[in-house]
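Please read through the structure below; I'll follow up with questions.
Of the protein chains in this complex, one is absent; all others appear in place.
Chain IDs A and B follow the sequence of writing; residue 1 opens each chain.
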Amino acid sequence: MTRRADTSVVLRRWRGPVLVFGPPFLFVLAFLVYPYLTVFENSFYRVADYVVVRDFNFDNFERAIGGELYRRVLYVSARIGVIVTLITLPLAYLLAYYAAFVARRWRHLLYFLVVTPLWTSFLLRVYVWKLILGRTGLVNNVLTSTGAVDEPLSFLIYNQFSVCLTLVYILLPFFFLPIYTSLEKIDPAYLEASADLGAPPLRTLIRVIVPLSMPGVITGAIFTFCLSFGDFVAPALVGGPGGLMVSNVIISQFGAAFDWPFGSALAVLVLIIVLAVIALGSLAEKKSAGAVA
Amino acid sequence: MDAVVSLAGVTKAFGRIRAVAGVTLSIAEGEFVTLLGPSGCGKTTTLRLISGFETADAGDIFIAGRRVNDVPPYRRDVNTVFQSYALFPHLSVAENVGYGLSVKGVARAAIRGKVAEFLARVGLTDKAKAMPRQLSGGQMQRVALARALINEPKVLLLDEPLSALDAKLRQSMQIELKHMQRNLGIAFIYVTHDQEEAMVLSDRIAVMNEGRIVQLGTPEDIFERPGDVFVAAFVGDNNFVPGTVARIDGSTVEIVDFGGTVWKAPLTRPVAVGRPVVLALRPQAISLDAGSDSNGRGHRVAATFRETIYVGTTVRITVALPGGHLVEVQGAPAGFRIDYRALRPGDPVAVGYPTEAALVFDRP
Partner (left out) sequence: MRGLLARRSLARLPLHASVGLIVVFMYVPMVMLVLFSFNGSKLLLFPLADLSWKWYAVLFADHELQRSIWNSVIVIVAVVPMTLAVGVPLAFALDRYRIPGAAFIEQLTLVPLIVPGLITGLAILIVVKRMGIPLSLWTVVLGHSVGWLPVVVSQVHARLRRFDRRLEEASLDLGANPWQTFRRVTYPSIRNAILGSSLLVMTLSLNEVAITFFLTGKDNTMPMHIWSMLRHGITPEINAIASLSILISAAAVVIALRALRSNEE
């Protein structure tokens, strides 16, 4: 007899929430969604006489993928991303495993030691490798002053090797965190059960611990790849001409070259690769979750 | 109208599921009413409709004569003791108890006095400064009770408040609750799925099933005169023998079960010969004789012994009817007229019961 679902009640019920939650959603729309979409839009325009001309074309993408130079930069950046990820993985896993299962009362100290660099300046942690590897850097100074070499070694810096080394150093904590989080969640009862069933420690590691920590490994790998692939600080400071990466090219397009549309197209390509890696990662995560369950 | 709470045709659906389907119920001042039913029967939703956490799709809810359908929970004169107590973990026991007064802007000194009074009432004066996580289950229960009662609600709602406690503590808390309710004279609406608890505590019990109140009455009513098979099965143990009405003889009905055994029951409701029915018989009402013995009182049927389960205060004996149907007999170990320990599976026995102990229901 008293069915009350008329609009005024609905309005009254939702007015408060809309007032509180509306502005944040608008912010996300205006300054997060819209900007990324604008990059996409811009990538189809062209520049004439230092002015962006809004005529829709695919030239930027043709130039980026078709041209040897830019394809090579994208390839080198992606390869550095993969190499850094592959080198960081065992180091981070070892640290996380140690912190979760071996360190015991040192656990918190180790965690603190690994995580602290994350909070210090990215820039300075890249710069320190310039101090170590540079022509008048620590390594060369030690080598020449002890007479081990006559000339400073030049292959230490300004190449892909120095970029990879620096990125491994910087991203190690990023890779460590998700692995540690997933290892920490593993119920010790599983390990005991595995040992109880007669599995030697290595077998327990491979059959129980590694599968259960896969989600953390995948998350860490995604982070490490994306952050190294898109980095511009390490290549700019320790990369030299050989270690140039895609972000440096994007910077030059937005700076000296003043070709925003082409820079946007490169950014879109970076975004596509990053999103593809994330999609692949979550697919792998689902698969590994399915295999565990 | 001196009902503290009354519901009239209240309905609430979640999506396509009708959690409460037309509940009408009236609770008098100082009364202890229990909503009893299996999980998913709508008893908790009914409680949440009264406290205001759900809004009724249809029907009216009155608290102290005022229609409260559109009144938010914080303006209703009811308080709730939640299932897992929901004590605020960041507040001390005293702050938890004083919370209701504090949000109403009562002066600090007045709050302190009242908190002390109610903590004394639940016997937790020495725990005033403790944090909830330092308390035992029974103590948390008492804090939750004091926190609700300090607001002097017209009615206190309790949602399975004892379910997290162990059996011993639960029993002593039941008595404590009952005493407190009598002393305060506040109406309690109590939700539980435990029929024994409902029996111990309630003035009246509303048995609920599938969103409806299927029977409302005193514990004696519910236990001794269940309205249908559901109530008979849910409240207390019962043997159910499906059969057909064979003969009506004055005030007695004769029923023949599928194995051909003839049963007798009092004629309490109109039935016709040939009608499919269920005969309900409580295990405690049945006695056991040796198969050859024939001087028992009441009605007797033949059966064979199956097994004995000894549970201390009682013994449960299972016997099989000629048709294979199993019947449970329950009694004190010393109460049996035969030596049940000597029985071997397959031994013939006789099952006897006073005719008036049997109930007949329509077969659902």
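In this text, contacts are C-beta pairs under 8 Å (C-beta built on N, C-alpha and C of every residue); 3 or more make two chains touch, one makes a residue touch a chain.
Keep in mind it's a predicted model, so treat the numbers as computed, not measured.
Asker: Which of these touches the unseen chain: A:46, A:107 or A:125?
Answerer: A:125
Asker: Taking the full complex into account, what residues of chain B touch the chain not shown?
Answerer: Within chain B, the residues that touch the unshown chain are 51-53, 72-75, 78-80, 82, 84, 86-90, 99-100, 103-104, 147-148, 151.
Asker: Of the residues in chain A, which ones touch the absent chain?
Answerer: 17, 20-21, 23-25, 27-28, 31-36, 38-39, 42, 91, 94-95, 98, 102, 110, 112-117, 119-125, 127-132, 134, 136-138, 141-142, 145, 169, 172, 222-223, 226-227, 229-233, 237, 247, 250-251, 254, 260, 263-264, 267, 270-271, 274, 278
Here is the rule we use: only the chains that are shown with their structure count from here on.
Asker: Hey, how far is the Cα centre of chain A from the one of chain B, in Å?
Answerer: Computed value for the inter-centroid distance: 60 Å.
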